[in-house]
Every structure is written in structure tokens, then in C-alpha cells.
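So the structure is just underneath, and the comments pick up after that.
Only one protein chain is missing from this complex, and each of the others stays in its spot.
Let's look at subunit A:
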Amino acid sequence: MSTPAENEADNEHQKSKKPADTAFKQQRLPAWQPIITANTALPVFLAIGLIFIPIGIVLVVTSERVLEFDLDYTDTNCMSLNVSNTTCADVLAQANYTGASCTCQKSFTLDKDFEGDVYFYYGLVNYYQNHRRYVRSRDDNQLLGKKDAVSSDCQPFQKSVNGTDITPCGAIANSKFNDSLVLSMNGNISVPLLRTGIAWSTDKAVKFKNPDNPQNWFATNPRPPNWQQDAWHLDTNLTDDNNGYQNEDFIVWMRTAAMPTFRKLYRKLSLTESTTFQNGLPKGTYVLTITYNYPVTSFSGRKQFIISTTSWMGGKNPFLGWAYITVGIICMITFVVFLVLHKTWKTDDPLAYQMRSMQMNQRTAAGYN
């Protein structure tokens, strides 16, 4: 038996079948409906144009004020000091790339003072550091200083012939750039260079850690086959913490480049060691002494030595500024075209339509009067 109260409850329950009248459920949410026509978009184009062109000009000027000097020393700019009329590249090729070394000197002139911080880069061209199998070929756990067996990602530079793990393992480490570049001014004043502060601080602080007792560890474990000495001897100055996995040249190299043409920071100018260089690199004649160990001609690569200052935006980068100017100009052109259309294409203009109908109304009203 159902009591009246239950019946009422039933009724209530049945009533609840009626859908709730909420804006969301009834799809009546208030909405902004942008209607983009030639007219309404006019201010947008104008605004983009007016903002982008000045930004572009500022960026172009900023980029122009950055000084940069490039020296390609792949072949003829680096003639062997020992073997006459032979490039260092050829010397390496003739020695079949079996650890032969070659030294060359190249003089050049800087026309302007490179003021402020000056950075020295080596650049490589046609070097695919972003190749999939190359990028993989490392073990980040090993680089954290862990002594576990290394990952097979490092193949074929995982283990040495006798089966022990290579430190550091992998193709990236094995192919580390090992030219040494020494700069002197006027042939006798050596330019003081900083070997540290050239890597990402996070890499140096977090990603690369030496294992315990590093000297012994690196000495007892095999080094990568292409290396001439073990990781603990990457920096001859053993006093600072710049050896083993924490060597900044090594860290910089291990951060594989995005493009086949790339540059990597090699040294910074030390502004404090000598009064000659306290304001930067003065203009004059310089000699670059290159210990040419790194062969690139076999794969049509190029090597560069680059000196650059920086702006607040970084290095020389004219593209961004010009891109801003171009897009700004496109917007201004569009603005003008739409403005002309807007003036001539009256019929579709809702404002004109309203005006017309208002005039009509006035006329009819006048007629009644």
C-alpha cells in the first residue's frame, strides 16, 4: 500500500524529469560574438602595423650594433707550420686520422674595438649533431656520476674491447671537438681567456657530476677511442673544478646542436687579467694559433672561429627585426587596402545602412509633418 505521502513523493519525482532551466543546459550562455569584417578589423591591422614596425627597427639597430668576426680555418686559412704548402686538413687526411696533430697560425685584423664582454666561438657547418642516433648515444646517468653499467644507447661506444664501460660513453662524447684555439694580440700579447662560465649553469650544477674519487676512476676506466687523454685531463689547470664530466668544453659539446650549422661557445675574454683587455678586445692585428686535431673535410664540414660581442638580445640576429618590419608593413598594406574598400564598398557597410534607414525614417516623419 502506498500512502498519500509516498504518492506525493512519486509525483515530485516525476516532476523532476523536466530539464533544469540553466543557461548552460539550455545553451544560452552569454557569448561575445566577434564579427570580423574588413571594417571591424581595420584597427587591428593598424595596431599591429604601428607596434611591429618600431619593434622591428629597434631590433635591427640592436643587431647591427653587435660586432662579429668570422674566420673559416677549415683548409687554406690553416697551413701547417711543419709541412710546407699543406693544409692541416690534408696533414690529418694523409695520416689517416690516426691521432695526428697539426699546428697552424693565422693572423687577422679587427677594424673596430670589440667593447664589453667578448665571446669566442667555434662554428661547425654541415655537422649533423642532431642526427637521431647521434643524439641518443649518451648516458645521462653516467654523467650524473653514477658508476652503474652504462646504457646500451651508447652503442657502439658503450664498452671498450676488454668489456669495461667507456667513460664517458657514446658517440657524442667520442666526437668531442678537440681543436685548441689560442689568440694573441700583435703576435706577442696573449689574450686572456676564461675556460669557465661558458656552459648552461643548470648543466654544470645539476646534470654533470663527477663520480667519487674521479682521478682514479677516469684513469682506470677506458676513455672514448678518439680521445687522446682521459676525461680528468681535459683541462690542464687542475686547480679549478673543470675536469672530468664537469669540464665545461665537454658540457657544451654534450648539449647537441639543433641545426647542422651551429656554433658553440669556446672561451670568454677575461676582462680582469690584463689592462689591455679591460674594456674588451681593442682593434688591431691578432694571431690565432690553432692546434688542428678535429677532421671535418671527410664529410665536407667546415670549421670557423668566431669572435662576437652581445647585445641585450644576444648575438647578431638581423632576421627577427626584419621579420617584424615585414609583417608590420604587410599589416599596413592590408589596412590601406581595406580602408579603400571600406570607403568604396558602402553598400555592405552596416553603419551606412543604419544611417540610410535613419534618414529614410526622418524623411517619412517629415512627410507626416
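Miscellaneous remarks
Heads up, the rule we're going with is that contacts are C-beta pairs under 8 Å (C-beta built on N, C-alpha and C of every residue); 3 or more make two chains touch, one makes a residue touch a chain; residues count from 1.
Heads up, the rule we're going with is that contacts and distances are computed from a predicted model.
Entry comment: the absent subunit's protein name, as recorded by UniProt, is "Phospholipid-transporting ATPase", drawn from "Phospholipid-transporting ATPase", "GOLD domain-containing protein", "pyruvate dehydrogenase (acetyl-transferring)" or "Vacuolar cation/proton exchanger".
Touching the chain that is not shown, out of A:Leu144, A:Val182 or A:Val287: A:Leu144 (per the contact rule at the top). Here one chain is not drawn; of A:Ala219, A:Met313 or A:Val336, the residue touching it is A:Met313. Even with one chain removed from view, subunit A keeps its contact list with that chain: residues 14-15, 17-21, 25-39, 41, 44, 48, 52, 55, 59, 117, 119, 121, 128, 130-135, 140-141, 144, 198-203, 206-207, 252, 255-265, 268, 308, 310-317, 319-320, 323-324, 327, 330-331, 334, 338, 341, 345, 348, 350.
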